[in-house]
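Notes follow once the structure below has been shown.
Complex shown without one protein chain; remaining protein chains in place.
What follows is subunit A.
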Amino acid sequence: MINFLILPILIPLITGVLLIFANKSIMLQRWIAGLSAFMTVVVAAMLVQKVKNDGVQTLNLSNWDAPFGITLVSDMLSALLVLTTSVVAFACIIYSFKGIGEEREKFHYYAAFNFLIVGVNGAFTTGDIFNLFVFFEVMLMSSYVLILLGGTKIQLRESIKYILVNVISSALFVISIAYLYSVVGTLNMAHISVRLSELSGISQPGIVTIIGVLFLIVFGLKGAIFPLYFWLPGSYYAPPVPVMAIFGALLTKVGVYSIIRTYSLFFFEEAGYIQQLLIVLAILTIVGGLIGAIAYWDVKKIVIYNIIVAVGLILFGIATMNQDALTGSVFYLIHDMIIKAALFLLVGLMAAIAGTSNLRSMGGMIKRYPGLGWTFFLAALALAGIPPLSGFVGKLLIVQGGFASEHYWGAAIVLMSSLFVLISIMKIFINGIWGKPRAFENEERVPYKKLLIAPVILVILSVCYGVGADFVYPYISQAAETLTNTNIYIDAVLKE
């Protein structure tokens, strides 16, 4: 079936629409949302296998040939990210059954959730720069709904900031596309790449570099890199836990993916300047995130700042532009999506039990909640990159690539960052889970066992991902190969 690669977008889309009709019955909504999320996971896994066997998959929508219509492209990178997105979404939906509260479920929570997944999967799959913008908007609109749904005071305040920042960055996105379009005269990503490589050498590379920096600002705002992450800690703090998890796991990663895609496809010819800029920004992002992660005594804030650290790490791998580091970045990107979702869910569960997210008023949870304690311990070790677990391979390859490209300082900071990440996350473990047991007010009302299912699934997956690195490595290296050798992508789209 030639339409296979659209199914991960189509299934959540249809589900979202059906859920609008089903808004009367909460049980029906849960069943529909859960089943379709599971189906998306299955379809995405089949897609990954298909890309593995048959190479890059493309689909020209409406049967118009490549540069003229909209093309959807699934190379290994996007297929893997779609699979990871579907898995994370499935876990967050399961958590939402008990974790989000009926008040929100009544008001189209699951519909907005599904439209968010449509946006994310679409942004990963599309091969057209303006279509990427549209999917960004689909994703952002749904995220506006999710961040606001419930209407508590903090949500209202933070959603204003969040929407303001994103409206401005979307406007910048349109302006950058307009500049790019006036230079190359096409919107298809593969075709832009061809046109740009024809341009370089003959005439002004200056304008192309400027457009490159503009795109960096746009995607930096979406993906939270150094001077542009100011909106993230506040905005991600506001929504309820499953929403926070899906935001932390997916939204910034779409920005990171866009940086990977545009820099490997469009701007690799003018690498010099942009590459230097990207490396400096990536390192500053790591440092900025670390400072935040160490500074706070609030469990949610600590994990939120760890998102920024991870974004910096992945970008550093991208910016060094060699095979090892790129493979490492892709490896780390997928690991980070899974583990961040798991950590947010665990931390949210701790906060729900304690009735507050302040670390100083938690303690001794391992006595009464051993499952929670040990799951968190595993997740924390995986986050820091302790060898058999999933964070290790990615970080190792990034450091290796950094040294090979002689970015010694950067690689050293990446190594150091692991230590500080470990400190920040162990702070939660030592103060929140160890120590003298306390009685918490809320614990009777929290359906602890049912809420633990989703993070346990994610942590098991993450452990398997780390232990079975040999098994996943061929997939990852295939993903990195399309990034270094863009001709694979271009030939698949333009059928030359």
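FYI, a contact is a pair of C-beta atoms (placed from the backbone, for glycine too) under 8 Å apart; a residue touches a chain by one contact, two chains touch by 3 or more; residues count from 1.
What we mean here is this: contacts and distances are computed from a predicted model.
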item	value
Among "Dissimilatory sulfite reductase alpha subunit", "Electron transfer flavoprotein subunit beta", "Na(+)/H(+) antiporter subunit B" or "Thioredoxin", UniProt-listed name of the chain not shown	"Na(+)/H(+) antiporter subunit B"
Touch with the omitted chain, as defined above, among A:Ile26, A:Met46, A:Leu61 or A:Met426	A:Leu61
Interface residues of subunit A (partner: the chain not displayed)	1-3, 6, 10, 13-14, 17-18, 20-21, 23, 59-63
